[in-house]
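Yeah, one chain of the complex is gone here, protein chain that is, but the others are all in their spots.
Now for chain A:
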Amino acid sequence: MCPPIPQGTMSGLGCEAGYFLSAISEGARADHYNFSAVTMLVLLGGIFLIHVTTIILLLVATIDNAWWFTDTISTDVWGRWIKANGVWNLTDIPDFYPQEYLQAVQATTVLSCIFSILGLFVFVAQLFTLAKGQRFTFSGIFQLIACLCIMIAASIYTDIFHRKENDGWYGHSFILAWISFVLTFISSIIYFVLRKKTA
């Protein structure tokens, strides 16, 4: 059971957060509780923010057709935007693309989004059900799988597509895919290392 939460604290945050906040408001008597509670809250907030950021980056990389740009086109992985007479039109990806690799990139980007979002839900659930001193293993595992998936997608894309074309450059979705690979990796490491300091 949770200790009674004094008035003035936010309701609906759950037992732990309420407990942290009551510990803070209790004052000088429990100084080391103060310190660890505040740092724990800040740490959790930071990790949550990183996780949400990776989800947003992954979503942009998956949904926006902007992996490769030239002066007139913005393409991959779902369709191709072609600029004709100042108007952008969405067309199909041309047939000379190797279909298996393209569909593999599509599938792995979608999978990385799914796993990252699932990981967020698992993290919030573990926050309330984990015993003291245990690690956030499941959230870490989900973020690691998401990292693996987006790494596969970005690697396949870098190695297979647009190798011989010199008149274009990589777009923001491509860059965000690689950045989210790094961020998901860091995030999963943090989940594996972090222990729940207070119950």
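Convention: a contact is a pair of C-beta atoms (placed from the backbone, for glycine too) under 8 Å apart; a residue touches a chain by one contact, two chains touch by 3 or more; residues count from 1.
The rule is short, and it goes like this: contacts and distances are computed from a predicted model.
Set against the options "3-methyl-2-oxobutanoate dehydrogenase (2-methylpropanoyl-transferring)", "Myelin protein P0", "Sesquipedalian" or "Elongator complex protein 5", the UniProt name belonging to the omitted chain is "Myelin protein P0".
Only one residue from A:Leu44, A:Leu57 or A:Leu111 touches the chain missing from this view: A:Leu111. Within the complete assembly, A:Asp95 is the residue of A:Asp71, A:Asp95 or A:Asp167 that touches the hidden chain. Considering the complete assembly, chain A touches the hidden chain via residues 1-3, 29, 95, 99-100, 103-104, 106-108, 110-111, 114, 129-132, 134, 199.
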